[in-house]
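Here's a structure for you.
Yeah, one chain of the complex is gone here, protein chain that is, but the others are all in their spots.
Should a chain be cited, it is by its letter among A, B and C, assigned in written order, with residues numbered from 1 in that chain.
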Amino acid sequence: MIATQLPILQVILPLIMAPIALIVRSPRTVWMLTLLVTWITFCISLTLLMQVLEGGTIVYRIGGWAAPWGIEYVLDKVGAFVLVIVSAIGSIVMTYARRSVEAEIQEDRIYLFYTMFLLCLTGLLGIVITGDVFNLFVFLEISSLSSYVMISLGKDRRALTAAYRYLIMGTLGATFYIIGVGMMYMMTGTLNMADLAVLIPSIADSRTIQTAMAFLTVGVCLKLALFPLHLWLPNAYTYAPSVVTAFLAATATKVAVYVLIRIVFTLFGDVNILEGLGVQNILMALAIVAMFAASIMAIYQDNMKRLFAYSSVAQIGYIILGLSFASQVGVAAGIVHLFNHAIIKCAIFMGLGCIALRVGGVSIKNMYGLGYRMPWTMAAIVIGGLGLIGIPMTVGFVSKWYLVRAAFEQDMWIIAALIVLSSLLAIVYVWRLVEAAYLKSAPQDAAPISEAPLSMLLSLWILALASIYFGVDATTTMNIALDSADTLLNGGLQ
Amino acid sequence: MAFTAYSLVRLHNLFAVVMLSGIYSLLAAVLYVVMDAVDVAFTEAAVGAGISTILMLGTLALTTRMDKENKLIDPVPLAIVTITGALLIYGTLDMPPYGDPSAPVHHHVGQYYIEKSGEQVGPPNIVTSVLASYRGYDTLGEVTVIFTAAAGVMALIGRSRRRKKKGDKT
Amino acid sequence: MQTFSGLFNYWVVIILMMMGFYMVISQHNLIKKIVGLNVFQVSVFVFYISMGKVKGGTAPILAEGIEIYSNPLPHVLILTAIVVGVATSALALALTVRIKDAFGTIEEDEIEALEIEDQAKNQESLS
Partner (left out) sequence: MLTQTSILRVVSKLLIPPIMLFALYVQFHGDFGPGGGFQAGVIFASAFILYALIFGVDNARKATPAWLTRLMLASGLLLYAGVGVVAMLLGGDYLDYSMLSSDPHAGQHLGITLIEFGVGTTVAGAMITIFLIFDGRLRAEKED
């Protein structure tokens, strides 16, 4: 019986734990409860992925009402894959979190922090698994509101303004999304994704539907920080507590990309919106601009968190570029990069969190000589950095390889060249870190520091090793990605 | 309503701005009644005109009452807004006219609720049936959002124990 | 002419929406931005409700002898959306209070100036 209830349990467990955390309050207990829940959700999502791979799409009716009258949960391969990414990152970040949170957040706010974390997880998982466009909005707001709060808990006062700006941009994005949903609803009378996908093609020429598409895309792009709409991201990532940065960088934008995938390939899949309206070209152009502009910005940053925040904007460019090819290989490359980038960025930000804990800052000057003083932490960060560049044997290589292949498939030589060229920029900014950590010596008067605590190092290295493992043997991830791309391109949810 | 909105852009006294935004909400509530959405009107009046106004006044008391002189017309935002508005109006061109009973929106899911909710769920108020049962999960999400906001406000400006101790001593 | 009268309602709503939107992106005062966000969202709600209206219909509460009801679904959606909107503004206002505490102002340009100062200080303290 439990097996059939898994899709809802996945989302409900963290949701129920959040109010319990609010009542319990003791930081230690709350952390243990949160840890437990995150690992359970991770196990559930793995089981679900197995089920989907074996038996195809899972549909779960909430309240026993059949769609489109009620809300249903729909889980196909992409969904299950993203679900695994989110819950895996959630559980690893939680394992890592205790010491870092104790150091960075006021003691009497810690239980609230974990409450927010659980809610954010609920929201993100809910977005991924839902099959209803309005329900998606509700869970989007749950995850957004809680992430605004988590960001504003950062120590620096600029965390507050960063959170405020994120709030304004995020709410605008959500409102745009809601306008788009309203227009679609107006023309079709339904909110269910599968139902919409059936009804839209017959009225795809209507100007209302085209406008709806535009508003949905802009709204979601605000959330996923596609290049000109990314302005909220660097500050938010820089001043948020380390744990929050690691979690959000690996999940929040990824889930927004997933929503974009749903809109473009599921809702408007049969209409082939990408080629039809020039959306493809716009997305592709923006993606490439993002890859370059953000990488160049990254090179000039002195704060390491900020540097990698800009690099995130660039990496989102790669993902969107993959999707905009609208070919099986391209979309698969996008999806697999979603996974790879989540691992890499989470590892890097967790590493920076270790450094913040021991050294007290993450500016480039704090890095001097750290390669010898915190060898394990630094090595893990460098492995992540190599992944960002796309060195063979790391995950980054796999995604870039498929991206380049997708470009060749469509005879877009220039784009293939641009992908390689932008990787050179990544070498530059990663090199700045490596140079500081290994080639410069620590200042004479530096206080002696020890390596990061074991619980943090452990989770950090799990991710670092994962980034190598999935780089050497990419068959599992790549097969899932190719499969999902295939289903996405050929008819959405069924 | 348009006049209220326009004044909102112009005014510099934040107190007046907050009051006007309350009036704006009330006007919207009246509109909802005209358009048969009694439940929504009830909520908007209680929330938009009541709770938000109280909260905003509280914030004003904690911050400041006047804002600085601002350029009324700022070209870049104005351009963005004009483009967005134009796009929206373009989008309306294919919409069914207001109140049209044959619009698709009234014939799919909405129609089903009107016909079936009485026998499937029970309550005569269809909005309640849909809210609590058919789309009960959305409402759970909504309650979670409220919960998040309250806990978030606690995290942001709730009294910390340290400060309380200081207060006790003085 | 018929389209004009039929769509006029929506156009008014769009103008209201855009006034709110303009307020959010052009104003520098943090509270006015939040008010603008409210105006924007409320206008979107009006848009939803007006698509649910049926000519000659009544409120969707089942009763004897009534045949035409307005569409209940937009009402449900907007009930949820109103709550979400309030939750967002409550949080935004709480943030504003904190910002006022930390920076002493709620004007965006003044805050930006202070942020740049912070940045400079950070660099000084390191070199």
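Here is the rule we use: a contact is a pair of C-beta atoms (placed from the backbone, for glycine too) under 8 Å apart; a residue touches a chain by one contact, two chains touch by 3 or more.
All figures in this text were calculated on a predicted structure; none of them were measured in a lab.
Considering the intact complex, the chain excluded from display touches A, B, C. When the full complex is taken into account, the listed residue touching the unshown chain is B:V47, out of B:L26, B:V47, B:L88 or B:I114. Only one of B:L14, B:L31, B:L88 or B:A151 touches the chain withheld from this view, namely B:A151. Touching the omitted chain from subunit C are residues 59, 61, 79, 83, 90, 94, 97. Residues 38-39, 41-43, 46-47, 50-51, 54-55, 58-59, 61-62, 120-125, 127-129, 131-133, 136-137, 139-140, 142-144, 146-147, 149-151, 153-154, 157-159, 163, 167, 170 of subunit B touch the missing chain (whole complex, contact as defined above). Those residues of subunit A that touch the chain absent from the view are 1, 5, 8, 12, 15-16, 18-20, 22-23, 60-64.
To be clear about the criterion, only the chains that are shown with their structure count from here on.
Subunit C has its Cα centroid 6 Å from the Cα centroid of subunit B.
Subunit A and subunit C have Cα centroids separated by 26 Å. Residues of subunit A found to touch two or more other chains are 134, 138, 141, 145, 148-149, 152, 179, 185-186, 191.
Of all residues in subunit C, those touching 2 or more other chains are 17, 21, 51, 73-74, 77, 80, 84, 87-88, 91, 95-96, 98, listed in ascending order. Touching subunit C in their complex are the following residues of subunit B: 1-2, 5-6, 8-9, 14, 17-18, 21, 24-25, 28, 31-32, 35-40, 43-44, 47-48, 51-52, 55-56, 58-60, 62-64, 67-68, 70-71, 74, 77-78, 80-82, 84-85, 88-89, 92-93, 95-101, 103, 105-106, 109-110, 113-114, 117-118, 124-127, 130-131, 135, 138-139, 141-142, 145-146, 148-150, 152-153, 156-157. The touching residues of subunit B, counted against subunit A in their complex, run 87-88, 90-96, 103-110, 112-113, 133-138, 140-142, 144-145, 147-149, 151-152, 154-156, 158, 160-162. The residues of subunit C lying in touch with subunit B in their complex are 2-3, 5-12, 14-23, 25-29, 31-32, 34-36, 38-39, 42, 45-46, 49-63, 68-80, 82-84, 86-91, 93-98, 100, 105-107.
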